[in-house]
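In this view, the complex is presented without one of its protein chains, the others remaining in place.
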Amino acid sequence: MGLVRFFARRILLTIPVLVGMSVVVFLLLRLVPGDPAQVILGLRATPEGLAAVHRDLGLDLPWHRQYLHWVGNFLSGDLGQDYRSHIPVAVLLRQRLPVTLELAALSMLVSLCTAIPLGVAAAVRRGGAADRAAMLLGLAGISIPDFWLAIMLILFVALGLGVLPSSGFMPLTQNLVGNLRSMALPSLTLAAGLAAVLVRMTRASMLDVLSREYIKFARAKGLRNRVVVYRHALRNAAIPIITLLGLQSGYLLGGAVIVEQVFDLPGLGSLTVTATLERNYPVVQATALLIGLLFVVVNIATDLVYGALNPRIRVG
Amino acid sequence: MSRLLEVSDLTTEFRSGPRVARVVDRVSFTLRPGEVLGLVGESGCGKSTTGFSIMRLLPPTARITGGAVRLDGDNLLTKSDEEMRQIRGGRIAMIFQDPMTSLNPVLTVGEQLVEVLREHRDMSRPDARAEAVRLLQEVGIPSPARRLDSYPHEFSGGMRQRMLIAIAIACTPQVLIADEPTTALDVTIQAQILRLLRQLNTEHRQTGILLITHDFAVVAQLCHRVVVMYAGEIVESGDVGEIFAEPKHPYTQALLGSLPSRGGERGALPAIEGLVPDPAAYPSGCRFHPRCRMAFEDCPVQHPSRIPVTPGHDAACLLYRR
Amino acid sequence: MASTEAAAYYPRVLRIGEILRRSRMASAGLTLGAVLVALAAFAPLVATADPTAMDFNAPFARPGLAHPFGADNFGRDVFSRVLFGYRTSLLVAAGSVGLALLFGTPLGLVAGFVGGITDHVIMRPMDALMAFPAILLTVSFAGVVGASTGVLIVVIAVVYLPIIARTMRASTLAVRAEPFVEGARSRGASPLRLMARHVVPNAMDPVLIQASVLMGIAILIEAALSFIGLGTQPPHPSLGLMLADGRDIMRDAPWVVIFPGLAIVLAVLSFNLVADGLRDVLDPRGALR
Partner (left out) sequence: MSRLQEEQVADLVAKFKRGSITRREFIAAVSVLGGLTAVGGTIATLLKSSGLRGSLTGPVPAAAAGMPKRGGTLTAATIDKPVNMDPAFAELYSSMQVYQNIFSKLVYVDRNYKFVPGLAKSWRQVNATTWEFDLVDNAWFHNGDKFSAADVKYTFDRLFDKKLGAANAVFFTPTEGVEVVNPTRVRIVTKPNWGGLIPTLAAVLEVVNKRAIESADPKLQPVGTGPFRFLEWVKDDHITLERWDKYFKPGMPPLDRVIFKAIANDTVRLTGLQKGEINWIEQVPLQMVDQLKKAGAIKANPNGAFFPDLFLINCTKPPFDKVEVRQALSWALDRKAIARLVWFGQAMPSAEALAPTNPLYSGVDPYEGAPNVAKAKALLAKAGYPQGLKAIFAAQPQVPTQVQVGQLIQQMTKQAGIDIEVRSFESARWFEELATKRYDFTSTYWSATLDPEHCYFPLGHSQSPWNFAGYKDEQLDRALEKFRFTVDPVERKKAYAEVVRLTALGAPVVFQVNFLRTYWTQSNVEGVATLPSLELRMEDAWYA
């Protein structure tokens, strides 16, 4: 029963935040100079043409009516159409979300598999090879801008060795190998940055836990080293790591804009940028809400995992 | 088999950069089965380090540089890490000082008990759980079956200390090292834990208990023999009765003097002036001489060796030269 | 007693001597940082050419004597552009973090110290600000005022404000619970005096460490935003802009993207080294991640 109450409370709490955000995004878009009709008609715009587009898109209505109109459609499941390509926004999001999710999942996976073991090894044998590697990867990782790393990978791996594609996206449904090849370099780029932060956090958190009394007591009980490190230490060290993962996945979902653009991946990030630049109101409003929702889902998931790991704050 | 645990000339040093602190300096004592030996001294005298040296559970900056620790004739210092690991928790177990921090907060109490049983007595999971319930009962925890799957934060300090004890005796160890087991508890709980330890001592006749404490009252209630440490050395050892009746070493006398006895007269308790010496720069000769009221010209020069004052009761003080 | 009293006034971070002595990393970071700042400051002297000067008949010149880092498609000297690019990067980093500190610290201090309703009134908008998509913020600022380095400094400062405020609030809460603060309060010290003499000096350490990290990240953000055309405007050299322009021609002139990128890495690395060094010295147990 506790869990249901927890979910209900969290969902109810997020609704005002999302509504608030949608209003702010709606207003901000209208406040910023630049008329969507002008972008659509470009140099061939004529006064009648602009008026016709405004009528067609409902932009001639007062703002509050436009917002209520949008909310009405939203509640009935209609997210409106992309001003330029007339593609239903729902279709656009359905095409773009999997790309962003796959990119986020792959880079999260790669970074977890490298950062956690390396961070643990670094903490267990301080000053050892793993520790030096962790420090190096950590410092280099957070100092290298991801978009530069992307360009270097394209330059040396894609163009240099001609091994992996330098850009473009092959849908999973179409061809698995092609998909993984097209996602290889982009996820590697994001994973590097994420792994750097993760390895530093894991190492610091493990060092902190390994100095605790209950670890000394576990050793006094004569438990194998593996048991002490992974069952006793890592489970405690995982708590701050999970918090970090929650924050980082927020970045992966909305922030990986530039990596998406450098590798020409049709993800949510690049959609937000192009739509914002073209004043594509329905697309921007929908993507902002979706990214906001993903943030909320990630936060709830982090809290749940928190509870699972840390009995003291277990929920329900 | 009369000598269960024989520590001879054990020396442990902490190295940090140029500084070398000889925290344990040629310490020797023996523990017989069924006996409770008190290792007593002010904090910082090296008694806890002695305990951890025996367990070979020292931090990276510390190293045992001399002596021998024979458990049942085996010299633990020559054991490999793996061999030592199997001994810990099995043949030698340890109880830590602060129950609040010694149990893993994210694992259930049952898990932390069962894992020791499965490790050393390779029992199956169900058998281990059953044994765990029995152990909790033995250390006086109410409705143990139900509490097995609770988490440490759901227990009081006293209960958690009983948990530590249960874990320690899980594999009926030959030697039980208790490092300040009651210091972190309030007085009423302290009494219960001491009663429990005494009860365990009477039931497990073959187990020897090394009780590390700074509290003579605890020594009085629990120990058969006592060893007094000062500045990394043993300054006096003997039967509890004798030591309490006729302490020989000025340091022991001072310690006992500052003990509020029930019947004693009012008035300020005498305190020992000065501070415990820095382990990297011990005073010359007898290390207690700067704070010793009975010190005379030889004390700063000559280093006293432990001389038997009466059979079974020796003291390391120049007053009792052979 | 006087000496410890005085020491309490200056955040330990500022006792440079001690930090340098005790942390090789911090000193490495500081020296690297100092070198970069010097290069940026004396760019006009050090640069081998005017960063905006084009040489029409030497496009894509390879790295060599004339152009240490080679030339771009307009024949502009990459080395000089990197040096002047540093000026923009360091200006943005210092400006944005400075602004964020100016406003974020007091907000965090008051929220942490006073607590209760004030805490919520200050911190809830901060949380909302953090969830806001930074790209929309940038575009709207750039849209209204026109993209430029100045706008960039303000935008990054706005993004950093909640981070600094939250860090300051957390460390204020920690310091406020310290016995010596309770002691001072019991001696009748006014809240203002309390905050100024006791809380701020001791709470600043984590904030200044955070600031150092944020300086590094600010350089990344400036480069990123210029990369997509919303930050620094041509002809002002910016490392991000150079990367963006270089992308199309990197096949023929890889040096046009390699060196600006390396320059960014060095700048950010110096700030991170300093932050790591400070953290090791001032908080060995790593509580201030």
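Residue numbering begins at 1 within each chain, and the chains themselves are lettered A, B and C in the order written.
What we mean here is this: a residue touches a chain if its C-beta (ideal position, glycine included) is under 8 Å from a C-beta of that chain, and two chains touch if they have at least 3 such contacts.
Just so you know, these numbers come straight off a predicted model, no measurement behind them.
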Shown chains contacted by the missing chain are A, C
Of A:Val4, A:Leu43, A:Leu161 or A:Val177, which one is in contact with the hidden chain?
-> A:Leu43
By the document's definition of touch, the residue of A:Arg10, A:Arg84 or A:Arg231 touching the omitted chain is A:Arg84
On subunit A, residues whose C-beta touches the chain left out of the figure | 33-36, 38-53, 84-88, 91-92, 95, 165-168, 264, 266, 277-279
So which bits of subunit C touch the chain we can't see?
-> 52-54, 56, 59, 73-74, 139, 142-143, 146-147, 228-230, 233-235, 244-245, 248-249, 251-252
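Convention: only the chains that are shown with their structure count from here on.
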Remaining connected clusters, assuming subunit C were absent and nothing shifted | one piece
Write out the two chains that share the greatest number of C-beta pairs in contact.
-> A-C
By CA centroid distance, what chain is farthest from subunit A?
-> B
Length of the line joining the C-alpha centres of subunit A and subunit C, rounded to whole Å = 23
Touching at least 2 other chains, the residues of subunit B are none
List, in ascending order, every residue of subunit A touching at least 2 other chains.
-> none
Okay, in this complex, where on subunit C does subunit A touch?
-> 128, 131-136, 139-140, 143-144, 216, 220, 223-224, 227-228, 243, 246-247, 250-251, 254, 257-258, 261, 264-265, 268-269, 272-273, 276, 285-287, 289
Per the touch rule above, subunit A residues touching subunit B in the complex are 126, 212-214, 216-225, 227, 231-232, 235-236, 309-312
For subunit A, which residues count as touching subunit C in their complex?
-> 17, 20-21, 24-25, 28, 31-34, 139-140, 142-145, 147-148, 151-152, 154-155, 159, 201, 204-205, 207-208, 211, 240, 254-255, 257-258, 261-262, 272-273, 276-277, 284, 288, 291-292, 295
